[in-house]
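Here the complex is missing one protein chain, while the rest keep their positions.
Note that the chains take the letters A, B, C and D in the order they are written out, and that residue 1 is the start of every chain.
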Amino acid sequence: QTALAEDGEIKVGVVAAESGSFVSAGNTIAAAAKLATQQINDAGGIKVAGKTYKFKLFIRDDRTNVDTAIAAARELVNDVGVSAVWGTESHDFSVSMAKITGSAKVLQFTGNSSLGGVLSDESVAKDGWLHYTFQTEPQEWQRSTSTAKGVLSLVGPKLKTPPKHSVVFVGNDATGQYLSENYVTALKAEGQTVDLVKYPPDTTDFSPLLTRVKGLNPDVVHFWYNGDSTLIAFPQALKLGVAPAYFLFGVDPGIYKERGLKADQPVTMSCVPMCWGSAPFQAVKDYFEKYFALGAAKGPQSSVSLLYYDYFFMYAKALEQVGKLDDPDAVVAALEKMQYQGVVSAVPLSFNDHHQVTFATEVCLAEPGSSDKFKCAVEAPPATAPKAN
Amino acid sequence: MTLLTVEHLYTAYGAVKVNHNVSMTVDEGEIVTIIGPNGAGKSTILRAISGLLKPKQGTITFNGRNVTGLSADRMAGLGVVMSPEGRHIFGDLTVRENLKLGAYARKDQSGVDADIELMESYFDILAKKRDAKGSTLSGGQQQMLAIARGLMARPRILILDEPSLGLAPVMVKEVRSVIATVRDKFNAAVLLVEQNASLALAVSERGYLLQHGQIVASGPIGELRESSLMRELYFGEQRAPAGE
Amino acid sequence: MAALEINGLSKAFGGVIALGGVDLSIPDDRITGIVGPNGSGKTTLFNVITGVYPPTGGSITWHGEDISGRAPHQIARKGLVRTFQQAMSFPGLSVKENIQIALERGSRQLRGQAPRWHTPEDLLDFVGLGGRGGDDAGSMPFGNLRRLGVAVALAANPVLLLLDEPAAGLSDGEANMLADLIMKLPEMGIGVCLIDHHMTFMTALCQRLIVLDFGTKIADGTTQSVLTDPKVMEVYLGGEL
Amino acid sequence: MEILIQQLVNSLSVASVTILIGMGITLIFGLAGIVNFAHGEFLMIGGIATWFFVGMGLNFFVALLLAMVVVGALGFVAERCLFRFTLDRPMNGFIMSIGLSVILQHVVVRVFDEFQKSTPDPLGAVWVVGDVHIIAMRAVVVVITAIVVAITYFGITRSRYGLALRASVADQATAELMGIPVRRYVTGVFVYGSILAGLGGALMIGLFPITPFVGSVVITRGFVVSLMGGLGNVNGAVLAGLVLGLVDGLSAGYGYPEWTDAYSLVLMIVILVVRPQGLLGGTLGPKAS
Partner (left out) sequence: MTMEFLNLKVPMALGGAHGKAPAGSTEGAGNRGRRIEQIALAVALIAIVAALPSLNIGYRFLSIAITTGYTAIALYGLGLQFGQAGIMSVGHAAMLGVGAYTAAMLSNHLGVGFWAALPASIVFAAIAGGLVGLPSLRVSGQHYIIITFCCCALLVICLTNGGKLTGAATGLDVGSIPRVFGINFDKLFNYYYLVLAALVITLGLVYAIVNSSYGRTLRSIRENEQLARAIGINVDLHKIGVFMASGAFAGLAGILQVYYLRHISPTLYGAFPSLYLALMVMLGGGRLIYGPLIGAIIVNFLPEVMDLNPVDSRIAYGVALLVVILLLPGGVSSGLLAIYRWICGRLFGRVSKAGS
């Protein structure tokens, strides 16, 4: 069932939500894929065993519906015969799809943080069901630690006394449940006492829960994970005077500026994975220029595209290294060993032995009273997982 | 003066034809009865006149004005008011509210309270059950309420579909006098469908005999009662085939 | 002892006393009539007997068994089946299916007898609706609907059939035909208890009349004697018939 | 103590938006006999329209009035072109309204985009009393809700329209025989309910950002309020809205936060089982057989 390229084409697929409730994240994947494949093809394609191949991209909408996602995966894998798939952005779909791609030896790149929960020695081993699956979001403890360090180091100097008590405010869905555990651990490792408050997904009026948070007397409130919800909750928190400092995960400085958000308190924010509103590296800046030039929308989720972009290049590089198109096992082996200098990270990207990528997270501080002055930092990813003390 | 004229009326429910070429008149202050076996289409004529059912063909003229096809609420506004078969009391509303609704189309809201008292004097049960919900009334009590509710509109013509249904003999007599009152006091005509022979014969002046959706005889009620169909129907002198 | 024995039965709705301690005995091999002014509690009596409302006080004994407070379907299965004052059917179904449903239910309560009607058509013929089986029960004229109501109740295989104003809306001629039909029932082993205001109909059918007024029994006896009772004449008949 | 007072203040403001949604639904459901699942989308469009007009440079409160007009017109068209034809089959109307909600969501996505929309806080002020923060815009929402409740109460419950509407939903044909222009009234109620949705949406975007998908989040609460209070019962909607607001405020403040949504659901089921006609009693809605 291996996808054999014909006429110098390598078929690759994307499954993403172009409609339905995940549409804002889903659209960014398709946009990134188009940009990456176009760049690779324009630069002369992929040279394998002396022959030149171009990527042929098949994009399928999953309508934020798992049945459609599976049908799309089946189609791409069995009918179209792609050799690799990018997507999806939601956990359930990725997992269900991995069962299809894995058994057909089709590579799958998915920027799904909670996938970390199932990537294990066993599942990524040679006959494991995730052997062909790669997680393109950083390992959660890495992101959590570099974020926690970044937030505390930026906020600390702005407060009268160093922050000691953090409250993590997170949506009670799959990603939220999985992510918050790691972040709480990371904060504890940085010496914080931490309270975790989960809000039901789809909450619109946060004032009762925020008042509860206020009652906990936090030094810093961390709005974790869902940028859209954070953008609803944060202004309410400001009005209720919930805390002396805030951290907004997944809120891009670009959005902060666009919304004209402003606070007297220090506010930090971070993006998944790099911010388009205040990009730390020239490469990222260039990337977003091209990305938005293609007509992609500027939203809280725009950065998600970066979780997919680099991996087209990595995959192309791996194919060239292997020199064969019909040996997915060799491609996996090549990827496992590869160091690739991508856009998303200052240090080369690489996968660990659980097929998880490593890179740092950018954290920015908005100067109190301003909506467009940012100070950003990228904490180097830690080498080992933190332990709460 | 002719108040209501029906000319060449045809009615149907979907493909089921009911009335064929029905023509009739009601004069001002007159009491007219339509008589006919079960399923002859009596109620259907009344529905067409009161605007609940659009006629397939024919014209209905009221007070010199062509009212064919007007909706029921417009007809009520003009003074054509029907008290339907099977009472149709608003079960969730109180007796008083039911009466008030009867007067909905009236412009002179001031007279309404006085009329409610009048109705309560005709049917004393309505006073006793003033605040009871319609659904808790007994069948006969509901029937009285339905008639009173129709009267509350101060209609020019009151259409009653089987008003004596479910009434005790003593109340049937009461209804008889109320119908007479309608004409005398309210100055209204009455168009009646009634199975109770003694009531129909006692109150009405003229009648139409309906069979298979068509008018087969008409005239002063005294003459009609001699017709064979009428005898068969009302007095059971001969058996009509069942299920007509 | 009669099949249905009612002792001191009372029913109050809030302040309204619909039944104020009624004693009755109704046999299941005859036709018994109940009359009374509007609102005197006749329908309520049926409702309480058939379990639609629990009684406020008193007892109902059916063939020696106390059935007060039982659920309506349990009472129906014991052979006490009623019709409704507002004629009822299963409106969205065909006339035939209306009867079939009840027949199937009734055939499970045969109490050792042979079924009286084998097919819906038999029963339709019996009530004079022969050939109407395909009609939609919801769009029948009033009179036929009444007949269908009786047919459905008969199909449920009653021992005592409680009819609430079966002749309402029928002309005298039609009422006579219905009376002929009801007359046949006791011979078939079905007792009848009947409410109606149609006096020619009642006098033709019932040898015995019970009169209720304000929830109490004011007369009980032969039709002749009851109808000449001055009290009944006053409250119910409003003078001579 | 401040926290408790703050929670009570919050509850009141949560309750008022809920009341506005619930009141629109209770009128449309209980008095016009239409189960409009797209009511949430009507609200969303009210919010998006406000955002659009504010973006054009209009004052927030002018935009709010325009949004009410827009949604009212939408309601008029929907009733005249769609729900009119399903009055006798409420379940079909219900399914149709689901279709309508899909259409409205995606038309908004098509015309604008799928991202959150927000307007600057129209008032911006926050009054701090002790340590209790009273957000000016929320206070305004409470006041507007109170005014609307009063208008509705006297306009619908106290006038003869209320009675006529209750009669119409119970038995349309007989109501017509009484001279009640049932069709016109149904349209009227539907449009009025829609205008309330428009107002709710406008006020909502005055409080926090909304997305084209917000309708489906608020709609359940609207139905819960209308049934809990009693269909068609304005007072009932107010009471139920307050109860829900209080339950939300207190459970969020003192319960297990991840179970926040469950408290009000359980409460509603219990109330409906114990009092099927709702707390204050109402119509049976689309005629129950």
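The rule is short, and it goes like this: a contact is a pair of C-beta atoms (placed from the backbone, for glycine too) under 8 Å apart; a residue touches a chain by one contact, two chains touch by 3 or more.
Because the structure is a prediction, the values reported are computed rather than measured.
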item: Of D:27, D:49 or D:96, the residue in touch with the unshown chain; value: D:96
item: From D:33, D:193 or D:253, residue that would touch the chain that is not displayed; value: D:33
item: Among A:63, A:214 or A:257, the residue in touch with the chain that has been omitted; value: A:63
item: Interface with the undisplayed chain - residues on chain A; value: 18-19, 23, 61, 63, 66-68, 70-72, 74-75, 77-79, 91-92, 95-96, 99, 103, 114, 117-118, 172-178, 200
item: Interface residues of chain D (partner: the chain not displayed); value: 29, 33, 35, 37, 82, 85-92, 94-96, 98-103, 105-107, 109-110, 171-174, 216, 220, 223-224, 227, 258-259, 261-262, 265-266, 268-269, 272-273, 276, 284-289
item: For chain C, residues in touch with the removed chain; value: 50, 52, 71-73, 76-77, 81-84, 86-94, 96-97, 100-102, 104-106, 109, 134, 136, 138-139, 142, 145, 152-153, 155-156
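Following the convention adopted for this analysis, only the chains that are shown with their structure count from here on.
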Touching groups left behind when chain D is ignored (all other chains fixed): A | B, C
item: Winner on C-beta contact pairs when A-D is weighed against B-C; value: B-C
item: Chain A and chain D: spacing of chain centres that average the CA atoms, whole Å; value: 37
item: Distance from chain C to chain B - Cα centre to Cα centre, in angstrom; value: 28
item: Per-residue overlap in chain A, given as positions that touch at least 2 other chains; value: none
item: Per-residue overlap in chain B, given as positions that touch at least 2 other chains; value: none
item: Residue numbers on chain B that touch chain D, as the complex places them; value: 50-52, 71-74, 76-77, 81-84, 88, 90-93, 97, 100-102, 104-105, 149, 153
item: For the chain B and chain C complex, residues of the former touching the latter; value: 13, 16, 37-39, 43, 85-86, 125, 132, 136-141, 143-144, 162, 165-174, 195, 197, 232-237, 239-240, 242-243
item: In the complex, chain A residues that touch chain D; value: 19, 21, 23-24, 172, 197-200, 202-209, 211-212, 214-215, 228, 231-232, 235-236, 239-241, 259-260, 297, 299-300
